[in-house]
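Presenting subunit A:
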Amino acid sequence: MEFRDNKAIYLQIAEYVCEHILLGKWKAEEKVPSVRELAVELEVNPNTVMRTYELLQNKNIINNKRGIGFFITDDAIEHVKSYRKVLFMEDELPVVFRNIYLLNIGFDELEGKYKTFVKENFNA
Partner candidate 1 sequence: MNKQHHTLVYYLTNTVDMININNLNFGYSKHRPLFKNMSMRLSNGHIYGLLGKNGAGKSTLLKNLAGLVYAQSGTLDVMGYDPAKRQPALLEQICFIPEEFYLPSVKIDAYIKANAPFYKNFDHNYFTDLIKELDIPVEQKLINMSYGQKKKVIIAFGLATQAKLVIMDEPTNGLDIPSKAQFRKIMASAMTDERCIIISTHQVRDLDNLIDTVIMLDENDIALKATVEGITAKLTFKKVKEIDDSIIYAEPSLSGYNAVMPNYHHEESKLDMELLFNAILAEKIKFKPLFS
Partner candidate 2 sequence: MNNTFNINRFGLLLKRQWLDFGKIYLISLVVLLGIVVGFYGYNIPSPLKDNNFDYDGNLDMRFRYPLFLILGFVFISIVASSYFNILGQKSRAILELMTPASTFEKFVAGVTYTAIISLFSYLLIFYLTDLAFVKYLNSHLNAFNHPGIRQAESITKEVFNDEGYRKYCSYFFAFPFLVTSIFLLGSIYFNRFHYIKTALSLMIFIGLASYLVVKFSMWIMEGKVPYHHNYRNDDKDWILLALLLITSIITIIIWAITYIRLKEKEV
């Protein structure tokens, strides 16, 4: 995994975990890698992964079964989506809005672009 420059590592790891859940690589009620395993895989301090897991626990994406490890909750996907939505609204949308404003792009134009994008990429 390549870490980007701008965001705290533990948040980037949280995104990494969320990505795995959304893509179905890690499924509901499955065990996630232990703190140490993930720390070794990502070459980071285990304390950082612990912080990630605490965050994901607070968001009800994973839960801690004492003595066994961390498991993905059965409604993890819902929680991931709402978590990601907040992140998107707070972090990424303002940047997009700024460009829309600066470049004078109309909402109609955007809507059309958005629909073609969805069609091409997700066949929806």
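As a selection rule, all candidates are chains of the complex that A comes from, given by their letters.
Please note the rule applied: a residue touches a chain if its C-beta (ideal position, glycine included) is under 8 Å from a C-beta of that chain, and two chains touch if they have at least 3 such contacts; residues count from 1.
This structure is a prediction, so every number in the text was calculated from the model and none was measured.
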Out of 1 or 2, the chain that touches subunit A in this complex is option 1
Given the complex, residues on subunit A that touch candidate 1 span 3-9, 11-12, 36, 39-48, 51
